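Below is one structure. I have some questions about it.
The complex is shown incomplete by one protein chain, all other protein chains being positioned as in the whole.
Chain IDs A, B and C follow the sequence of writing; residue 1 opens each chain.
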Amino acid sequence: MSTERIPVGLVGVTGYTGMELARILARHPSFDLVAATSRAEAGRKLADVYPFLLGMDIGAVEISQPDPDQIAAKCSLVFLAVPHGAAMDMAADLLARDVKVVDLSADFRLRDTDSYAQWYGLEHRHAALVREAVYGLPELYADAIARTRLVANPGCYPTSVILGLLPLLRNGLVETDTIVADSKSGATGAGRKAAVGTLFCEVADSFRAYNLGRHRHTPEIEQELSRLAGIPLAVSFNPHLLPINRGILSTLYARFIDETPTVEALYDIYAETYAKHEFVRVLPPGRLPETRWVRGTMYCDIGLVCDPRTNRAVVVSAIDNLCRGASGQAVACANLMSGLPLAEGLSMPPLMP
Amino acid sequence: MSTERIPVGLVGVTGYTGMELARILARHPSFDLVAATSRAEAGRKLADVYPFLLGMDIGAVEISQPDPDQIAAKCSLVFLAVPHGAAMDMAADLLARDVKVVDLSADFRLRDTDSYAQWYGLEHRHAALVREAVYGLPELYADAIARTRLVANPGCYPTSVILGLLPLLRNGLVETDTIVADSKSGATGAGRKAAVGTLFCEVADSFRAYNLGRHRHTPEIEQELSRLAGIPLAVSFNPHLLPINRGILSTLYARFIDETPTVEALYDIYAETYAKHEFVRVLPPGRLPETRWVRGTMYCDIGLVCDPRTNRAVVVSAIDNLCRGASGQAVACANLMSGLPLAEGLSMPPLMP
Amino acid sequence: MSTERIPVGLVGVTGYTGMELARILARHPSFDLVAATSRAEAGRKLADVYPFLLGMDIGAVEISQPDPDQIAAKCSLVFLAVPHGAAMDMAADLLARDVKVVDLSADFRLRDTDSYAQWYGLEHRHAALVREAVYGLPELYADAIARTRLVANPGCYPTSVILGLLPLLRNGLVETDTIVADSKSGATGAGRKAAVGTLFCEVADSFRAYNLGRHRHTPEIEQELSRLAGIPLAVSFNPHLLPINRGILSTLYARFIDETPTVEALYDIYAETYAKHEFVRVLPPGRLPETRWVRGTMYCDIGLVCDPRTNRAVVVSAIDNLCRGASGQAVACANLMSGLPLAEGLSMPPLMP
Partner (left out) sequence: MSTERIPVGLVGVTGYTGMELARILARHPSFDLVAATSRAEAGRKLADVYPFLLGMDIGAVEISQPDPDQIAAKCSLVFLAVPHGAAMDMAADLLARDVKVVDLSADFRLRDTDSYAQWYGLEHRHAALVREAVYGLPELYADAIARTRLVANPGCYPTSVILGLLPLLRNGLVETDTIVADSKSGATGAGRKAAVGTLFCEVADSFRAYNLGRHRHTPEIEQELSRLAGIPLAVSFNPHLLPINRGILSTLYARFIDETPTVEALYDIYAETYAKHEFVRVLPPGRLPETRWVRGTMYCDIGLVCDPRTNRAVVVSAIDNLCRGASGQAVACANLMSGLPLAEGLSMPPLMP
């Protein structure tokens, strides 16, 4: 541990992704959190804001104002856990000071800045950096991640949808114009901002859909799936809010081009695709994932169904939206960017039940 | 109230549908529960088994063994809340004794007894009664329900799916070969039998899919949708288990045949279809249902989205699986069979939150 | 229903108590909601704010600004569901205009205005009205409630604690200086204000204590218990936050003065005390209440344990904090103030499960 550890920073500690980064970094053997920022909480220690960190070294880190010079003076890599729009400037400031950046916001995910402007209602101010950024999905871009200084950490929904459909599209097994992604997310996905709509009593013991067909993760999903399919495609992406803290389960529908394969045949394709990817677990035929099986981890669990009645593949993928869908994936990217093994500090078993 | 009330019976009190019937009948102004049966609990009073009924007249009803003669001696109408397979014989026994029957099981829902045998693994022993039974969805069959002596009370998932797609199919607006129903149900739908899989700690803070493409409600859904469409169709029906007690939310996907209408145009069609059906609430454009808005009630709430990007209708329907999806709908049918208003004893507001 | 119904108003619709009043009034046979106010939502209809009210008459009520003249012109009785401090002035304004008032806030609960000032940090501006107000617990003050024009509706915790201890103290069975009330409340008790601390993800799958020994309901509990005991007493009252929507369960500890009675003997005392009070259900020995058994209702369920090892009575009382602990009790008081039966419009069975 000691002098060898890499000094890292965390900009934006008060949201759930910041909290999750603190949880992971608390026990990361190679990263040393030396700077944590928050405009609202500056001056307090991390453990004052998050008593669950009491008794750990990380709890003693003092929160400061987000000053790029001060951060750059201490850190060689920084995680940005601030809203889109704000992240791009901070990223630019830090990169200009020779600090590597993993941005958890959406600011560098879309290759097409027009698309960004359209879906996020904001002109991009750093188009050059967009061209440089690498989309931080290790199963697709591990090598590029290892070489870049700027990672656009994937959205939570896109992570679950892309990993679930990847083998189908890369192998040209399904029609590209009938894909439906019906996704369900835990409430940490809605953020930690005070709001009536995400109060306990507005979410508990209930279930609802939202932003059907117009969620901002749609272009991100389509960008990566189109690339995999080799042609532009549109996806019907439809999110729902689950009364749980963590977890995304996406039920993915696609029609086979040829006749329905057996589930065993499809399993073989998936198993082969993900053979070398330790964080994707293809469940044996007959089993379907549960969000709790991946709770607190980097795993993406995938279950497969082939329905000959409708000639459809029904793929179910489950991730922890906070860990795999955000902060854990960010640490995985940082690992690669730092020459560390992908799984460094990320091999915790799921918290079950 | 008094001497005018209609004496009714309840066969099978120990499951959640039996419990819900007791809740509704406790305050029904025109039905008087005079017989309640359970092999396991015979000899106890309802309020001993269900302390939440303490202090209500219904709590004093003594549970008896399910003897058709004794039931028929007391009741003019009986609700069957026993498993499929067992229900059909009890129904036959009671009908033979001039008692009207509302069967909450699947035994009389499928017109085609071959389909029944195939999906339920059981030869039907009362095919003649199948031909006589009326599918108890008031929005489709109110008149026939009022005239029959045997109602096959619809399944919970089919109620949500059929009501959600009815206006699209009846008006020929969508393709019939690309329909996907992604349904999510609360855990009361899994029944009240001791089982590890539905223990609190196996369901709470988690989410999972099950029986994808092979749930037994599939042929029931297809039977009614085919009839509405005028041609046989297959549906990709895929259920999920929510960590909530009550509620089904179905997200329904169908591609428009012509170009995408405005959501306002689609709303008008839905609003007109359901104008005279007090228990279906079509939400204004821009609003999507939440299961809690229908908790404890007969309402089916429907939200509409038209997605021009994929030329799809995305319809979201929400019901309370126990009330509208089972026992409340059974009471509504019993109301019609007894010459009472559909909503008699069923106009409770949702329990919010 | 028609012309006989009593026109009532609701000041403050946007909180959970306002929402619950709307739910109850939606089906009340004798009250007609003719005015509903909210500064934030004025101009909208109730069903626009609360879509669960769609399809009911009450949903069409238009929300207005809280103007005493306009309210008094329409209503003969008004429910105040606004914060303490604000309620007292509105109560004075309405009483001056000959409108009866049921105040759900704490403003008129404490007889002693010094105590009010001390616990609420606020000088009382209407001491004369305090002397006139009746504490709205029907089991204690039904006659006075029927005659007053101003009811101080009890707090949720006090309702559960007072009803649970009443027979012990009135009969002088327990020491008055060792009483402990360990109370657990659902999250609706925390109100419907946007706040990080009551977000779903801050409450779900967790449990915590708060305000131990210094919750504002303490003096209210002590006021009524002292009156029952005939001497001043102090209670150790300690609230906790449950990850559920509705329900308070209070576990109440008191040492017997004489030797430990049998639980049957204690049951007889409780049963006799509450024999004529339909909304208190004393459970038979061996049974303990569950919050779900009273969900959505006016019931206070009480379970009894006599522990000879420690010579203690352990009494468990359960209520629905929103219905019995707030809005339902307010309607019960309004019933009495209007010459109606206590239970008018309040005899709904619990929503189970």
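Simple rule for what comes next: a residue touches a chain if its C-beta (ideal position, glycine included) is under 8 Å from a C-beta of that chain, and two chains touch if they have at least 3 such contacts.
Small disclaimer: the values here were computed from a predicted structure and weren't measured.
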Not-displayed chain touches, in the whole complex, chains A, B, C
Looking at the full complex, which residue from C:K74, C:R216, C:H240 or C:H277 touches the chain that isn't shown here? C:H240
From A:L53, A:I145 or A:I179, residue that would touch the chain that is not displayed: A:L53
I need the residue numbers on subunit A that touch the omitted chain, in ascending order. 16, 19, 23, 26-27, 50-56, 188, 204-205, 245-246, 278, 281, 283, 287, 292-296, 299, 301, 347-353
Where the unshown chain meets subunit C, residue by residue: 177-178, 180, 182, 184, 201-202, 204-210, 212-213, 234-236, 238, 240, 242-245, 247, 249, 251, 253, 255, 288-292, 295, 303, 305, 307, 309-310, 312, 314, 316, 353
Go through subunit B and note every residue touching the omitted chain. 16, 186-188, 192-196, 198-205, 243-245
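Everything that follows uses one rule, which is that only the chains that are shown with their structure count from here on.
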Based on the averaged CA atom positions, which chain is farthest from subunit B? A
What's the distance between the Cα centroids of subunit A and subunit C, rounded to whole Å? 45
How many angstrom between the C-alpha centroids of subunit C and subunit B? 36
Can you compute the centre-to-centre distance for subunit A and subunit B, using the mean CA position of each chain? Integer Å is fine. 39
Junction residues of subunit A, two or more chains touched: 201-202, 204-205, 243-245
